[in-house]
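Here's the structure we're looking at; comments come further down.
Removed from the display is one protein chain of the complex; every other protein chain stays in position.
Moving on to subunit A:
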């Protein structure tokens, strides 16, 4: 992994969430400053803020994109007890000239009586649907029946989870064999031993969501939850961020003939559990193929996890702050330093794999010495390890 470029976010307060659109060409950021910003990637790879507007009257917790089949649509949720759906309208000519896009509020979902903690669009095969969850313990599922009229959303389902909800995740599987499914996590921290992850499944017969499973082993507050892309498997993989990172598999047990049309029962297994973050884990999320899980925790690091061919999960990368807060003026310098450190690791790999023990492996042209002293920044903490193994992206394969 290497840092490709920094983007000055320019939020006046903490950023709570960043979300890429489906193609990775746009992103949205939201912050305690009550605003949402939309960024567009230009042809040369630069990110430019094309819209920034006040969205809520409280901290904005989450922002998320609808599938582009439904146009350019965002949803945000906030401490102000609402979730809002936004749509980009193709700008007036002078807006376009200034390179700005224009977002309009299509609807405000006001059913929650407490802070709305998460908002997620359903998988696109279900149509334009949106789920929210809130601190009052209710998951709400809304639908826009007419994708050309986003001001009309109807509240389709209200699921009472009995516990303050912190996060939701839709099962992305589009297989006909799998009913729509949503997992809900709770960060309720009252001293009880109630399970904090519940899984609800849509029942075709009753046309309602009903609780299919509860992950009994997860009793500590849950901060995030994520189903992995399905890859055509018969079972599901669910990652949970609690006091550690946990990965579960949910294997549907064949429905008995008598209970056909009823709820699926699952055989739940924990396949990995990592406490490397030392304390609370706040976010978990899968890459697009569901082969790498990223987690973020109280140790201030982002860790990447990957399974090998033995179903053996290992940490395959760590992203860590270099420990130095910056002020605006030294920003550029700091970034240069980061480039420098990237080179150091390359240099390590060179020393490790190529240059000989006595520096005399003659078929390798000797490299130009990389003069660290030129870099006056003290930010580089990686030691120049002239003999160690080079550590690169591929180590993921072994173990």
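Brief remarks on what is shown
Note that in this section contacts are C-beta pairs under 8 Å (C-beta built on N, C-alpha and C of every residue); 3 or more make two chains touch, one makes a residue touch a chain; residues count from 1.
Here is the rule we go by: contacts and distances are computed from a predicted model.
Not shown: a single chain whose UniProt protein name, out of "TAF9 factor", "AP-3 complex subunit beta", "Histidine-containing phosphotransfer protein" or "Nuclear pore complex protein Nup85", is "Nuclear pore complex protein Nup85".
The missing chain, though absent from the display, is touched by one residue of A:136, A:220 or A:299; that residue is A:299. Not every partner is drawn; the one left out touches subunit A at residues 1-20, 22-25, 27, 29, 32, 47, 59, 61, 68-72, 79, 89-90, 124, 148, 174, 223, 229, 231-233, 280, 282-283, 285-289, 291, 294, 296-304, 307-311, 314-326, 328, 331, 334-335, 337-338, 341-343, 345-347, 349-350, 352-357, 360-368, 370, 379-382, 387, 389-399.
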